[in-house]
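A single protein chain has been omitted from the complex, and every remaining protein chain is retained in its original position.
A, B and C label the chains in the order they appear, each numbered from 1.
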Amino acid sequence: MNKEFAKPEEYGLADLLCCAASREVQDNEIVFAGTGLPMVAIMLAQKTHAPNLKLIFEAGTLDGRPPEIPTSVGDARCEMGASRSSGLHDAFSIAQRGYVDLGFLGGAEVDQYGNVNTTCIGDYLSPELRLTGSGGNPDINSFAKRTVFIMVHEKRRFTEQVSYITSPGWRVRNWPGGETVHRRELYGAAYRGGPSAVISTLGVFRFDEESGRIYLDTCHAGNTPEQIRDMCQFDLDISRVSGETLPPTREELHYIHEVLDPEQIFIPKVKPV
Amino acid sequence: MNKEFAKPEEYGLADLLCCAASREVQDNEIVFAGTGLPMVAIMLAQKTHAPNLKLIFEAGTLDGRPPEIPTSVGDARCEMGASRSSGLHDAFSIAQRGYVDLGFLGGAEVDQYGNVNTTCIGDYLSPELRLTGSGGNPDINSFAKRTVFIMVHEKRRFTEQVSYITSPGWRVRNWPGGETVHRRELYGAAYRGGPSAVISTLGVFRFDEESGRIYLDTCHAGNTPEQIRDMCQFDLDISRVSGETLPPTREELHYIHEVLDPEQIFIPKVKPV
Amino acid sequence: MSSGKRITLQQAAEIVKNGSSLTFSGFTIWRRPFALVYELIRQRRKGLHLIEVNGGPQTEFLVGAGCVDIWESCWVGHELYGKYGANLSRKVGNKEILVEDYSHAEMLFRFSAAASGAPYAVTQTSLGTDIHNPAYDTLGNAGLRDGRRIPLHKYRFTEDPFFGAGAQVMVPAAKVDVAILCVQQVGEEGTVRVNGQFYSDPEVARAADVTIVMAEEIVPEEYLRRDSDLNTITSFEVDHILEVPFGAHPTGMFGRYDVDGAFLKDFYGRTRTQEGFDDFAKEWIHGLDHLGYLEKLGWPKMLNLKANTALKYSTGVKRGQ
Partner (left out) sequence: MSSGKRITLQQAAEIVKNGSSLTFSGFTIWRRPFALVYELIRQRRKGLHLIEVNGGPQTEFLVGAGCVDIWESCWVGHELYGKYGANLSRKVGNKEILVEDYSHAEMLFRFSAAASGAPYAVTQTSLGTDIHNPAYDTLGNAGLRDGRRIPLHKYRFTEDPFFGAGAQVMVPAAKVDVAILCVQQVGEEGTVRVNGQFYSDPEVARAADVTIVMAEEIVPEEYLRRDSDLNTITSFEVDHILEVPFGAHPTGMFGRYDVDGAFLKDFYGRTRTQEGFDDFAKEWIHGLDHLGYLEKLGWPKMLNLKANTALKYSTGVKRGQ
């Protein structure tokens, strides 16, 4: 199939994010997927460069091969073609046991160490806005070797310090004291890695495992490193930018729109001008 | 059916033990059963006075209604008609959760506090004879509200102190120190009772919950309390004897030999003289 | 054999008292015991303590109706049909409800511990997050930790002494008064067969003191016992049963019917305010019984949601809408 890159007018931002996320997956990996764009990204990887990846849905579907995109991890479509339809105890036990290579997650806020908040905006004890809560975000992030966050980029979301650490980044709190330590010091046998990338609507960010700090890796077309730095409340490291985020290929766009999400449940189709 | 007591020549010792064990079961109870005579006893209770008892087999069969006596708790006959065929995690979780009313167990040695040994004869570190090991004996005995032991009565088996406490009686060891304490002090929330009877080939013994000591309740026909006391290494309390162990009824013998164990796998048929 | 476990929807709701702690079957927007949730709202139950592996529309309905004083869980929303729990969020903002946050795996391990009679579980999840921040112990701050239903601590830290695996979080067993399950089939004696993912249903059924099972169908116990290795929950773990077809609506049931996304979207859109919730409840809950509710939903909608028996999901639903 046509592996040429598509032209800018042929795809939208959601397509770009989906393809960038898909390329984080390597073949044969065991991937823990949430609902929405991550699921499209993983299934895209399955159709293209990672045919042997194994998909786990938090609700209990193990090595799933849904024929159509499920709209939720509890969806009946998850069960079809799976190795097992089971429950949460299996899904989380498998994760804690160390089987999971990669998890895709989202967040409302992220800080420079990859700590993510999905719990509340403002003081936890008197929040401005209560959000959905953690879900499995901290669990997948605790147990997987790598996690990738997909986020809408607004300056208030790329914050100096998240209101509430829902999901552990590279430098976390050592409770009950609360002093900041490297994740490695806290996790012991469960230390297998941590957040490896944030894919925002402006660019792709990665982390330095030692310092635990985020840096800009690639900019999506039309954004400069400096512009992206201005869109962060913390001082973004732009010294390691490797170039522009690669656009979707025609093959990828075909799979997204003709095979995986023809109903445009998660990814709208760019209308020809 | 004929609920008259059978005449002495119509039944054997195994019949008597089986019926005595069966009468320990009350209707609607959840009963944890091992292989052999206990299983016949429980199924006998199911056929007679306890039609609604629920049977659990350690290997994972829950609320079983085997059409024939299984020869082991892993037997395919366990599965037939059961509510669930599952695994050990369910069986032991259900037990620890407190569902089990009664467990039937065996033992090589028992002491005056109902501690039972199925592990070794002689010093554990240099045993005269290594036995089968604990199996689920201590587990069922820890979690059930009542346990009943069925044992061959030899003087060396009714001992002052068992070689090894495999299964906890009423007075047990408080490790790491090893001082003897009442079971109630040790078990906390898991304290629900303990050994309630020993059915030996000579008589039926019960326990005083407060002192934890065994006493003789009934003698099987042909044995006097004094004779039974002489067959114990400890000083058996015979002050509370209530009489003779009731013989099997004709109905019970019918079920044992015509319905439950016609193949005489566990209970031999007494041959007419 | 009849076990006398069969009760009505009204009787089932009466088992849940003001102040009871409560949990449910299902996952997010799937297999939630809605017919009974509606009945609890009709009976104006108060002071409930919800302890959920994860929340969903059932949380939002009960919270919106003012039935809930404490919510202990990890997540609430309507997935694709409403991205957060607007009713919970409003009540948190107004300090009308106490929220105790754990992670999803922590909640699951808490229920697993309770289901196996253990007082707690050890795990390495969520280390270093604010979930473990001692200042954020809501029930402790409210002075509610009595060591009976509510554990004396939200969590404790320890170290693995066996393999040097490092820091461990001890999370207390999730003990609840009543679990309400919504499944495909239950036998007359209580044996449950769930089709598809069983989520955390086996754990919540066993963790609760009283377990009520609502099923699409009550089937002959013998039918289920013919293949005992296909069953999900044991007869004696279930105290009461009732047959309520389409009882999970607006959530979905594997193999039977899909999620009614349009209904959830409408709920989510209309219940940002208390007035909006009250209006919605007047329209869809109060003054109706379960059959009246189904009549009001109507045949065209229900036939459209009905799953294709080969595929196990509806081919008629326009998804994401």
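The rule we apply is simple: contacts are C-beta pairs under 8 Å (C-beta built on N, C-alpha and C of every residue); 3 or more make two chains touch, one makes a residue touch a chain.
It should be emphasised that the depicted structure is a prediction, and the values quoted were computed from it without experimental measurement.
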item	value
Touch partners, limited to displayed chains, of the chain removed from view	A, B, C
Which of B:58, B:109, B:217 or B:237 contacts the chain that the document leaves out	B:58
Chain not shown: contacting residue from C:195, C:211, C:251 or C:314	C:195
Chain not shown, touching residues in chain C	117-124, 147-148, 151-153, 156, 160-165, 168, 170, 172-173, 175, 194-198, 229-230
Residue ranges of chain A at the interface with the undisplayed chain	30, 52, 54, 61-63, 65, 79-86, 89-90, 92-99, 143, 189-190
Where the unshown chain meets chain B, residue by residue	35-36, 58-61, 71-80, 85-89, 92, 95-96, 115, 119-120, 124-139, 142-143, 164-168, 172-176, 178, 181, 183, 186-191, 263-266
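Note that in this section only the chains that are shown with their structure count from here on.
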item	value
Centroid-based (C-alpha) most distant chain relative to chain C	B
Distance between chain centroids, defined by C-alpha means - chain B, chain C (Å)	41
Whole-Å gap separating chain A and chain B, where each centre is the average of the chain's CA atoms	57
Interchain centroid distance [CA atoms averaged], chain A/chain C, Å	27
Residues of chain A touching at least two other chains	none
Per-residue multi-chain contacts in chain C, two or more chains	202
